[in-house]
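The complex appears here without one of its protein chains, the remainder shown in place.
Letters A and B mark the chains in the order given here, with residues in each chain numbered from 1 onward.
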Amino acid sequence: MQVVYSFGAVGAVMVAAAAGLVIGGSAWIAVVAYAGFAVFLAGFCYRVVQWAAAPVPFRVPTTCGQQTSLPWIKSAALENPSTTSGVLGRMGLEILLFRSLFRNSQAGLHEKRLILSEQKYLWLAALAFHWSMLVILVRHLRLFVEPVPALVVALARIDGFFQLGAPDFYVSDMVLACALAYLLLRRFRDPVVRYISQFSDYFALLALIGIAASGLSMRYVTRVDVVAVKQFALGLAAFHPVRPAALGAMFAVHLTLISVLAAYIPFSKLMHMGGVFLSPTRNLANNNRAKRHVNPWNYPVKTHSYAEWEDDFRAKLKAADIPLEADHATRASAD
Amino acid sequence: MPQELLRIEAKKPGGNWTDPAVQFRKGVFCYSAAAKNVRALDLPNPRDWQPFDADWKLPPDWKRILLEGMKERLEKYRSFRLFMDICVRCGACADKCHFYVGSGDPKNMPVVRAELMRSVYRRYFTLTGRIFGRLAGGRELTEDIVKEWFYYFYQCTECRRCSVFCPYGIDTAEITMIGRELLNLIGCNTNWVLEPAANCFRTGNHLGIQPHGFKDSLEFAADELEEITGIRVDVPINRKGAEILFVMPSADYFAEPHYYTLLGYMMLFHEIGLDFTFSAFASEGGNFGLFSSHELMKRLNAKVYEEAKRLGVKWILGGECGHMWRVLHQYMDTMNGPADFLEEPVSPITGTKFENARSTRMVHICEFTADLIHSGKLRLDASRNDRWRVTYHDSCNPARSMGLLEEPRYIIRNACHRFFEMPENTIREQTFCCGSGAGLGTDENLEMRLRGGFPRANAVKYVQEKHGVNLLACICAIDKATLPTLLEYWAPGVEVGGVHELLGNALVMRGEKPRTTDLRGEPLSAEVTHA
Partner (left out) sequence: MRDRVPIAIGLLLFVSMVTFPVWHAAYAKTTAVGPRLKLPERQKACVAPVAFMRASHMKLLTDWREGAVRSDRLTYTAYDGKKYRVNLSSTCLGECHTNKKEFCDRCHQYAAVSGPYCWDCHVDPTSVARRTP
């Protein structure tokens, strides 16, 4: 059911894009783009500020290796960091290489035996998706910046290294498409993942697939006047949106889906892009006993103090010859 | 227990997790907390009820209490808010949970366990959830959801294994802890958690042993040691001016096989001439408050520093215990510190400074002993442990909340000849829980314990078959209490012992009589081989 809704939602966005184009023309696209981006920025900042506003009362890193203790025991500087540089390393591995996901295994039962086997496809697909996505985003800067930064040109050149076809076929395009297809198929086919998948999961994937498909189409199939696209994009960036030459429905779909997805980010799980930096189980050093962590809302609690305890058990303490703090025999409890 | 009851099946998850109906079947849940225990701790809504009752007698404004409690915690714990927000449901955690593997119940996947809470969070605390409701993954908070929370948050041992595999480090333990805290607010507790907590609050330890009982236990251990070694060891209790306060879980002096570990500590302290004291007040390092709420954890933990201050010791040494060390390592200093009345811990025997404990000023016994062995201060005869073929179970908390991995192994390798590791994705940071931690180790919950413990036991069985392993060593009181039952069912023939039991067996003491038995009273010479 969630899948159907997601397909419906993405379809609706596409129809809206086309309808908007017919009714409002390119001005409509500009409005959608501005709105999407504004919601994204404001919402993203709001969410991060909301997280930052909540304190981290306790230092609770998940330790994934040997602690730093005795000097002759080698500690796991990255898996269980006790220093800031170690934490930076751990976060770097986590964010750039998806360290934790790389640990993934698959549990299977075979005649009462639990077999834990390697399972690296999810890691591979996730890494492939995110990196190709980053490459594609950076490549898109050629449409938003004039003159085009040399770095972007160089990246595009590497990405189009094979010089297959015209225009050059980009490796990142194919990697992204394959990774997205795998991630979606996985949600459909793996019974466990299907069980846990929700509207948000399908919607994000389908929107991305829609964006990728319309983008690929503009580049390789239906084609688009890239100069006009850049004029339009620069106009947006300079806050002087221009009415460009007709860019076609595919462009409208592409940009509308992006805008909708961007606006959706702050309200969805896609906030993991910011959240991954703030996870207290990963971004804190395991130096708990070496350096005191302060809880800003630490408050006094009702305890059972030694004096009360001694009062409770005075007679028994005395009988057992356990040293006492104060010897008020008369106040000895009956306990 | 009939065999088929515990068929572990790999079945495809069916149905829809958003349906909150749960069935409280005998053997898979813990009984409610008795009203007297709730009262003893001044917790809300003490009453007589049971989870299988239709009417849980919730307070009339239970919904408001829960939602306000959630709001408060979302503002107080970044972990909670973040973990509510950023899960992408990639499913990497799903089969990492021993309860999911053992029960096949899809709601035991860490992701779904968290979704049980998340769906309510979305419905009441996010814009999309408030507008779109179910479509945005939101669920209306109903009494059925309260029951579902109770069922599944007491079917999580807060072992943090899922958090190792999560790409964002989402820690189900954090969510379970908050979940239980919320349930506490409306008086939905389990007795297996609150009775020990109430005992601990009053007497100083979970088992409710009063000071004279505490002393008797330790004296009895000293008698036993005298019989085995011919040496009379001191039992200092509440002694002011001692250099070190020693704190251990109460099971060490009251339960088997913990008790042999206690013997090991006492032999060690005597042999090195440690200037230490036990405390009948801080007679519990463990902390069942951890399984109930942060506040209760703090309330029970306070006595450790209080007692150290009163006795005027320089620093604190802690025994073998899992969740106790979670509290001591990650919470104590923050909650009840700073420990500025103590000194930075230095081993009086080797002069080693425990730099890693310079603020909390509490050292793990395995760190302490490993240092002694490494400095050549102990004479060990590993052949005295020759009847054991040993494997080591990393207890969840020391492994995933401290990283205490090598110290106990170093001790074991020095104290016995035959040590075999279990498969690598079942040990160290990937260790499997005993299935009975976090206050689930009660007998009425036996089926779920055996299910949850299945992955651990299966790895034990593997080394039992491959290497003839007959002893599972560990450094956790809950492990020692519950693993024997687990192994009796899944891997009969493997016993459970502490690391310091092995050390005690191997420790050559000055002036000891020729040893004929180990600490369990079993003859030393006999080479027992298990099938």
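By definition in this document, a residue touches a chain if its C-beta (ideal position, glycine included) is under 8 Å from a C-beta of that chain, and two chains touch if they have at least 3 such contacts.
These numbers come from a predicted model, not from an experiment.
Since one chain is left out of the picture, which of the remaining chains does it touch in the full complex?
Checking the complete complex, the chain left out touches A.
For the chain left out of this view, which of A:V10, A:V32 or A:L143 touches it?
A:L143
Can you say which of A:V32, A:V56, A:A107 or A:V253 touches the chain missing from this structure?
Checking the options A:V32, A:V56, A:A107 or A:V253, the one contacting the hidden chain is A:V56.
Tell me which of A:K74, A:R113 or A:R223 is the one touching the absent chain.
From the options A:K74, A:R113 or A:R223, the contact with the absent chain belongs to A:R223.
Considering the whole complex rather than only what is displayed, give the residues of chain A touching the chain that is not shown.
So the residues of chain A touching the missing chain come out as 41, 44-45, 48-49, 51-52, 55-56, 141-148, 152-153, 156-157, 160, 163, 166-168, 223-235, 237-242, 244-246, 274, 277-278, 296.
As a working rule, only the chains that are shown with their structure count from here on.
In whole angstrom, how far does the Cα centroid of chain A sit from the Cα centroid of chain B?
Chain centroid spacing, chain A to chain B, equals 32 Å.
Which stretch or stretches of chain A touch chain B in the complex?
5, 47, 50-70, 72-76, 79-80, 82, 94, 98, 100-101, 103-109, 112-114, 116, 122, 126, 190-193, 195-201, 267-272, 275-276, 278-282, 286-295, 297-298, 301-306, 309-310, 312-313, 316-317, 319-323, 325, 335
Along chain B, where are the residues that touch chain A in the complex?
Chain B reaches chain A through residues 8-10, 12-14, 17, 42, 74-82, 85-92, 94-96, 101, 106, 109, 111-112, 115, 126-128, 135-137, 160, 163-171, 174, 201-204, 210-212, 215-216, 237-240, 280-281, 294-295, 298-299, 302-303, 306-307, 310, 329-331, 333-335, 337-338, 352, 354-362, 367, 370-371, 374, 399-407, 410, 423, 425-426, 428-430, 454-455, 458-459, 462.
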